[in-house]
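Sharing a structure here in structure tokens format.
The complex is shown incomplete by one protein chain, all other protein chains being positioned as in the whole.
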Amino acid sequence: MSTDTGTVTTPEAAPLPADGGSGTPPRRGILTPFNVIAGLIILLGAWLTWQRFTGGLGAISHLSNNQPWGVWIGFDLLTGVALAAGGYTTAAAVYLFGQKQYHAAVRPAVLTGFLGYALVVFALLYDVGRPLRLPYPFVISPGVTSVMFEVGACVALYLTVLFLEFSPAPLEWLGWTRLRNFMIKLTIPLTIFGVVLSTLHQSSLGAMFLITPAKLHPLWYSNYLPVFFFVSSIAAGMAMVIFEGTLSHSIFRRQVDPAHEEEHHAVIFGFAKATSLVLMGYFGIKVVGVAVSNNWHLLGTRYGLWFLLEMLGFVALPAFLFGVGVREKKLGLIRFTALLTVLGIVLNRLNVAIICFNYRLPAAQRYVPSWKEIGLSVFIVTVGLVAFRFIVTRMPILHDDPAYKDAH
Amino acid sequence: MSISRRSFLQILGLASAGAALPTTAQAAHGEFAGYPDSFAVLHDQTLCVGCRSCEAACNEVNNLPAPDRPFTDLTVLDEMRRTSAGAYTVVNRYRDADEPGGPIFRKLQCNHCLEPACASACFVGAFTKTPEGAVIYNPSVCVGCRYCIVACPFNVPAYQYHNAANPVVTKCTMCYPRVKEGLLPGCVEACPMEALSFGKRRDLLHLARERILRHPDRYVDHIYGELEMGGTSWLYITGVRPEKVGLREDLGETPAPEFTSGALGAVPMVVGLWPVLLTGLYAINKRREAVQKRNLTEAVEQAIGETQAAADRKAAQTAEKFKKDKEAAVEKAIQKALKEAEAARPKPPEEDA
Partner (left out) sequence: MLAVIHTLQEFMTRTKGIVYLLILAYLIGFPLWWRFLNRNNKDD
């Protein structure tokens, strides 16, 4: 697949990335629009951080005794974990299911996964009341009956796995070949372990809400919550690979080598087809969920209409549109549909954690996030984007380092 | 016939292992009966007059900060309140004074469930159901994740959202330290109407049943907390349907830990089987690729071999033909040479006649 021979090539033969593959980006003015906006957001984040840790959670959030979990859990944690699922799905497809034609998608997906989970931990430092005690469940007092204990253990281990899976890229950038070659050897066991851990924590994030039948609306509460969360995470991850891939390939096009560009289309169409399949399956089991609890009559209520919107507009519709996009070879439609799918996952997680949670409380007592809470979430995502850009513009993510031909 | 020392020790070992296996207390209902002699509190809602003496006592006994409005201010009852960081218990008014039947009140606090959702949910084990009946909280391990608050079906635990350094979860303790000393919980002692009774849970259940039997017109025939969420250690008998005093009737009797036991049970299955399946899948794929590769190599070699053989045959044919042609040419040359030699041979001289 790669035609690089490791020698200097002429532009006509096999063009290297514009930075010459040396790992440093071309010089540009520092005050680009992105940098300015990101900088302002980071300043805002610094201020909110100071407020949070001097004034407590109440200083910047609308979290309450009735609604102890808000956007930091509903979005940064639940949605973040679901959208970072591209790491395990892509690695499994390539390394375990033999789909070598998607190899170019692995490093970007693993990077997205690693940054996604790192941001989850980062967000938790703000959300929990005593962040320095986060290791307590594992070293001081394990609460083994808690689903969250299992989530925490799996997320901690999986973050480690993702870091190790990601490590060859920075090691190639640093030129530490021996360590890099050793890490490459770990790929298969890490991938297997990653799938095990992901199955567990993706499903367990849903299982956490099993203990709240009194508070979560019956159309979203189900004994199948763990299955729903796990299956939707597969769709979320693959849709993110498409979405992030199309964005990266245009924003960072200077980093993309021809082999990656070529494989990119195979990834888009292949993943679109797979996601369509998964979404259809997810839709089916959600219908089963309604049937099993005999909740058809709830579909006519306001929450029922909201449920139908989520299912039809953000699950069934993208499943169908992916199919059309693959059959008619419409790249633009697939990109749009990937975004639609991602938004659908965001909607589902927010529904479970916030919108359809505490559905019995009178409207006046329902939770609305403060602008500072949203600001902090934006800050956290921005930090992730800045890190993503730093890594992609320096390390062999969207291209192969010619010195390491065995990347395939 | 004497037993060998080895088999004697083996039997001993098995016997003690058997004795060491955990046994479960026999159950009245369900598999686990709870602690047999645990205490509970019975709240007779029909006796509550909303004086808030219990709130004041709780505040004092627990050294809580003074509230914004004093406990003698009964206008706070105009609004529905819930427990909060500074208030382990509140009394609510559920029917106004001017409504038919007059005002009704109920005291609300932690119900000290037999199988607490908070204890099940807490990932650092900060909550413990004590043998005395109280569900107590250990702030020294609490990470502040607030999953307990999410899990509690009664919306009881509260959090110190404005404490930056040492925020803790707050809830009624059933005055556990006092109970251990043989004292009554602060609220029970303070109630002037004796709307709160403290005693063994099973005794209080008898007491409640008796009161309902004696005054069927006064009470709804239901002891709230006997079975709800698997049973609680704070029992209520009410003059109206529990719903009307904010006691949800749709919580069911399933204890909280049971809701997640299925999902937790699946974890070791996934850990045990996924690696086997995925490793197997990987190995099968690798084998298939290796076989494909070998087939390909063989096919290529065979093709090369056949091509080579064909080429060899052709070469041999060509060589053969060449040889024949050469032989023919040689033969022809010889014939020609012979002829020429024949023609060139000097004729024998002929006689002139």
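When the chains are written out, they are named A and B in that same order, and each has its own residue count from 1.
The working rule: a residue touches a chain if its C-beta (ideal position, glycine included) is under 8 Å from a C-beta of that chain, and two chains touch if they have at least 3 such contacts.
Worth saying up front: this structure is predicted, and the values here are computed from it rather than measured.
> Can you say which of B:62, B:163 or B:279 touches the chain missing from this structure?
B:279
> Determine and list the subunit B residues touching the chain excluded from the picture.
So the residues of subunit B touching the unseen chain are 16, 19-25, 30-36, 114-116, 119-120, 125, 129, 131, 230, 255, 257-258, 261, 264, 267-268, 271-272, 275, 279, 283, 286.
> So that we can see where the missing chain sits, which residues of subunit A does it touch?
142, 144-145, 188-189, 193
One rule holds for everything that comes next: only the chains that are shown with their structure count from here on.
> Can you check the complex and tell me which residues of subunit A touch subunit B?
Those residues of subunit A that touch subunit B are 52-59, 61, 63-66, 68-69, 92, 95-98, 127-131, 133-134, 136-137, 140-150, 152, 188, 192-193, 195-196, 199-200, 203-204, 207-208, 210-215, 223, 225-226.
> Using the touch rule from the top, collect the residues of subunit B that touch subunit A in their complex.
Those residues of subunit B that touch subunit A are 82-85, 117, 119-126, 141-147, 149-151, 153, 155, 157-164, 166-168, 248, 250-252, 256-257, 259-260, 262-264, 266-267, 270-271, 274-275, 278-279, 281-282, 285, 288-289.
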